[in-house]
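A single protein chain has been removed from this complex, and every other one stays in its place.
A and B are the chain letters, set down in written order, and residue numbers restart from 1 in every chain.
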Amino acid sequence: MNVFLQQTINGVALGATYAVFAVGFTLLFGVLNVLNLAQGSILMVGAFAGLELTLALHWPLLPSFLAAMAIAGGIALLSELLVFGPLARRGANRWMGLVASLALSRLLIAIVQEVFGTQVRRFPPAPWTGHVWQFGAVRVQSLQVVVIVAAVVLMAVLAYVLRRTRVGLAIRTMAFRPSVAQLVGVPVARLRLLTYFLTGALAGAAGVQLGVLYDAVSPFMGENILLKGLSALILGGLGHVPGAAIGGLVLGLTEVYSVAYLQSSLRDAVAFGAIFLVLVCRPSGLFGTATRQRA
Amino acid sequence: MSPVLSVRDARKRFGNVAALDGLSFDVAPGTITSVIGPNGSGKTSLMNLLTGFYQADGGSLRFNGVELRGLPPHRIARLGIGRTFQQIRLFADLSVLDNVLIGAERRRGKDARRRAQALLERLGLLHARDWPAQALSYGHQRRLEIARSLAAEPALLILDEPAAGMNPTEKRDLESLLRDVRGQGITVLLVEHDMELIMGVSDFVVVMNAGQAIASGLPAQVQDNPAVIEAYLGVRHAKR
Partner (left out) sequence: MIEWLQSYENVIALVFVNSILGIGVYLMLSVNRFSLATGGLVGMGAYVSTLATLHTGLPFAAAVALGTLAAALVALLLGTPVLRLEGDYFALGTLAFTEVFRVIAFNWDSVTGGALGLDAIPVRTTLPQLAGVLAALVIAVLALRGGRLGRIMEATRLDDMPAQSLGIDVARVRLAVFVFSGAVCGLGGALAAHMNSFIGPNDFGLQRSLDAVAYAVLGGLGHVAGAIAGATVFTVLPEVLRFSAQAREILMALILLLAIVFLPRGMLSVGGLAAPRGRGRAARPATAEASR
C-alpha cells in the first residue's frame, strides 16, 4: 500500500508536467489544426534556458522559470513567423507543415548540442526544493509539490484566459471556424502568433519542471516527451484541452505504476498498446466529442 | 405501377431532436417528385438517410423493393441511386472530363470515355473538358455535378437544392435539364426552396414539416392546401 501511495505521488508530479506539455500541444492542434512535432524540442529549449539562467546568471528559480517560458514561447512565435505562417499562406498541405516541424526540431536539437554539448546537465539545488516530508513510509518532496502547484496555476491561468477574456474568445472562435473568425474581425494573423507563443511557453514550463523533477537536462529529452504528449493527446481527444490535461496525468501515473509493477522496458509498450485500444474503441478519446468540435 | 421509392414511417433522432418523425411517401417511376418544407423540416436528413450517410432509427426505405436501411452509401449508389449535394462537391483539382469519367467508369464497358464526352456535349460542357473543375462558373459547376451523377446511369437521381445560388437564366436551364433527364426515363427526387422552379417542373410534390409529410399531391393542389400555408407562414395566414 505504501508503495502504491508513493508511486501515486510520483505519478501525479510527473503527470502534472506531462499535462502542462500536452495542454499546449493540443491547444495548437485544436486552434490551428497544426500538429507541431517541434514541441518536444521547444520543451527542451525551455529546460536549457531555465538551466542556464540559474547556473550561469545565478537567477533564482522562479524568474528563471518565467524567463524560460518566455524564451520558449518566443522560439515558437518565430517558427510561426518564419516557417508555419508562410507555409499556410502559400497553400502548403498539412503534411508539409508536419515535415517542417520535424526539420525545425532537428535544427533546435543540433544548435543546442553545438552550444551546450551532449552531457546531461543538472539544475542547482534551490533552497525550497530540497525539503522532504515524511508520512509514514511515504516521502513527498517539496519539489514535487512545487511542480504540481505550478502546473495547476498554469492551467488555471490558461483556462481563465480562454474562457473569460476577449482574447480567449477570439482564439476559440478561430478554433471553431477560421473563416467565421475572419468575418467577425478577429485579427487572425496576430492571434496565430499569440497561440504559438502560448503553446511554446507551456512547453518551456514543462521543460523546466521536468528538468528539475528528474534532475537532468539533455538535448534529447524532447523526443521522448513528444511521444508521451501525443499519447496524452489521443487519450484526451485531439484538440480537447481539459482532456489533454487529464490524459497527461493518466499517462504519468501509468508510467510510474508500470515501472514499479512491471518490467520497466515494457512500459512504453503498455502506453502505446493502451493508446491503440483507445483509438480503436473510442477514436475521439476519452473526452472528445464525436463531431469535429475543437478547443 | 409500383413506386420506385417507398418511404414508410421513417424516423431519425439527433439527441433530443426528432429530425424525421414518422415520414411516409412514395415516388412514382419516371416522375420529377419534389420535397419541400420550411427550414428544419428534415429534408436534408431525409436525403442523407436515403443515400446511406445517416442510418434510420426506425421505419423502412425501399428502392424498387430493396430495403435501403443498413446499407452503406456506396452500396446504395450501386443499386442505382445518384445524388448531388447542397454545397457543391466536385473533385475540384481534377478536370471537368475526369469528374464525369469517374462517374462513367462506374458502369462496366470499355466506352466510358465516349459516354462521358457525349454527356458533356449534351450538357454543353464539352468545350471545357480539360479545364480544372473549379474554373467553371457556379451554374456550370452545378451542371457538372449533375453530369457526374448521370454518368453513373442511376435509376433515381436525388438533387439537394440544385438551384441554390443560381440566377434566373441558370434556373431555366436547370428546368429544361431536369425535363431532359426525366425524358431519359430517370426518376428525379428534388429538394428545393425555389417555389417557381418546383411548381414549374414537378409532377408531384411532398410537403414536409417537423419531420413528417403534411401534404402531397399535384403542385397546384399543394399550393392551396391550408396546412402547407400554415407551415410556411403561420396560422394567421392560413385563415384567409
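Going forward, a residue touches a chain if its C-beta (ideal position, glycine included) is under 8 Å from a C-beta of that chain, and two chains touch if they have at least 3 such contacts.
Predicted model, so just to flag it, every value in this text is computed and none were measured.
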Contact residue for the chain not shown (choose from B:Ala28, B:Ile102 or B:Ala164): B:Ile102
Residue of B:Ala10, B:Val35 or B:Ala152 touching the missing chain in the full complex: B:Ala152
Candidate in contact with the missing chain, chosen from A:Ala110, A:Val132, A:Val153 or A:Leu183: A:Ala110
Residue ranges of subunit B at the interface with the undisplayed chain: 51-53, 72-74, 77-78, 82-83, 85, 89-95, 97-98, 101-103, 105-106, 112, 130, 132, 134, 145, 148-149, 152
Hidden partner chain, residues of subunit A it touches: 33, 35, 37, 82-83, 86-87, 90-96, 98-100, 102-104, 106-107, 109-111, 113-114, 177-179, 227, 230, 233-234, 238, 263, 265-266, 268-269, 272-273, 275-276, 279-280, 283-284, 292
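Convention: only the chains that are shown with their structure count from here on.
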Intercentroid distance (Cα basis), subunit B paired with subunit A, Å: 49
